[in-house]
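A single protein chain has been removed from this complex, and every other one stays in its place.
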Amino acid sequence: MRSFVPPLSRLLLWPSLIIALALWLKGGASVGGGFPAGAFAGLAVLLQYVTVGRDQARRYVAVRYAAPLAGVGLLLVVGTAFMPVLAGYAPMSLFPRPGQPELGAGGLHLHTALIFEGGLMLIVFGLVVTVIDRFALRTGTEEESGP
Amino acid sequence: MILIASLVVGLLFACGVRMVLERELVRVACGTVLITNSSVLLIVAGSFPERGEALSVRQGWPVTDPVLQSLALTAIVIGFAVSALLLTLVHRTQRAHGSLRTDRLVEAELKRVHAVEKEEGH
Partner (left out) sequence: MPILLPILLALACAPLAYVAGRWRTGAAAWTGALGALVALGALVHEWTTQGPSRLVLPWAPTWGLSLEFTRDGLSGLYAALALGVGALVVLYSRAYMPHHLAEEGRPARDEVRFQGLILAFMAAMVLLVTVDDLLLLFVALDLTTIISYLLIGFDREDPESRAAALLSLVLTGATSVVFFAGAMTLGLQYGTFSLPLVIERAAHDPASTGALVCLAVGALGKSAQVPFHFWLPRAMAAPTPVSSYLHSAAMVAAGVFLLQRLYPLFAPATEVRDGLLAIGFLSMGMGSLMALVADPFKRVLAYSTIAQYGYALVLVALGSEGAPLYVAAHAPCKAALFLTVGAITQVTGKKKLSEVSGLRHSLPVLAGASAIAAAGLSAVPLTEGFFKDEVFFAALVPKGPAFMAAGLVGAGMTLAYTLRLWWGLFGGPRQDVPAAPRLLVAPVVVLAGLILLGGLVPGLLVEPARAAAEAMRGEPSTLELAYHFDARPENLLAVGAWVLGALLFATRHAWTPALSRVLEAASRVGAERGYRLLLHQLDRLSTWLHEKEVRDLRDRVASVLVPTGLLGLAVLGVTPLRDRFKVGPVGWADVTLVMALAFASAAALATLRAKGHLRLVLLISCVGFSLAMVFAFAAAPDVALTSVLVETTFTLLFAGLLALLPEDRLRRAQEEAQKPRGRDRLAAGVAGASAFLLSWSALSHLHADRVGTRTVELAEIAHSPNVVAAVLTDFRGLDTVGEMSVVVAALLGVTSLLGLKKGRR
């Protein structure tokens, strides 16, 4: 009898990722932010690894290139932090500045903090997925070594 | 409440130290996790006396200290990253030295150091 778990977990991947994105985007206004979003997305991928195995989980581009994604995240974080210095602002100045009008509609506000949080998300996601991936790789191929 | 919180902090810390002093790497890793937990608890415990709303802040309502919350968040994430590194380190050490016991590792390292010194001597 085929287990119902693998298809179900595959079904769960996309909703989980969307929740992660929502956690990221709503982070400025309510509970959420970059860390939980990254951890949540990582957890969603972890479920794939556990249920369908490494090869199946690595079909997704974001999973294969998790470590470079973390690099992109670091660039975003550092860029948001220090680009304002080039324009003569203090480091970590976010835009729009206090007092300037906000852009955006509904619950979503455009703010450079969002880019910053996106960077955090990518870094945390990259860390979680990379560790999982390396562990999963070893689980299959492990051999006894040493005394 | 202050006393209870600090008692738990102390207890977690003591358990962590006790585990770190074990002879086995997996337990050492667990011990560091406990120590991390105790420090996060200490940070959050600072906001126990005046906890209140954390969301949709309205004027005049009591507020859980947001600075402490963000410090705790930072501590959790760093703790997680370091623990993940520690786990891979345990795995790697086990593969390299074939043992999970710290005293064995020490013996192996001393042996290696002496071998290197002998090589340099000749």
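When the chains are written out, they are named A and B in that same order, and each has its own residue count from 1.
Quick note on the criterion: a residue touches a chain if its C-beta (ideal position, glycine included) is under 8 Å from a C-beta of that chain, and two chains touch if they have at least 3 such contacts.
This is a predicted model, so every value here is computed, not measured.
Trainee: By the document's own contact criterion, which visible chains does the hidden chain reach in the full complex?
Mentor: Over the full assembly, the chain not pictured touches A, B.
Trainee: For subunit B, which residues lie in contact with the unshown chain of the complex?
Mentor: With respect to the unshown chain, the touching residues of subunit B are 1-15, 17-27, 30, 33-34, 37-38, 40-42, 44-49, 51-57, 63-70, 72-74, 76-85, 87-92, 94-96, 98-103, 105-106, 109-110, 113.
Trainee: Go through subunit A and note every residue touching the omitted chain.
Mentor: Where subunit A meets the chain not shown: residues 27-33, 35-36, 39-40, 42-43, 46, 50, 67, 70-71, 73-74, 77-78, 81, 85, 88-92, 94, 96, 98-99, 102, 109, 111, 113, 116-117, 119-120, 123-124, 126-128, 130-132, 134-139, 141-142, 144-146.
Keep this in mind: only the chains that are shown with their structure count from here on.
Trainee: In their shared complex, at which residues does subunit B touch subunit A?
Mentor: 54-56, 73, 76-77, 80-81, 84, 87-88, 91, 95-99
Trainee: Which of the residues in subunit A come into contact with subunit B in the complex?
Mentor: 30-31, 33, 35, 39, 124, 127-128, 131, 134-135, 138, 145-147
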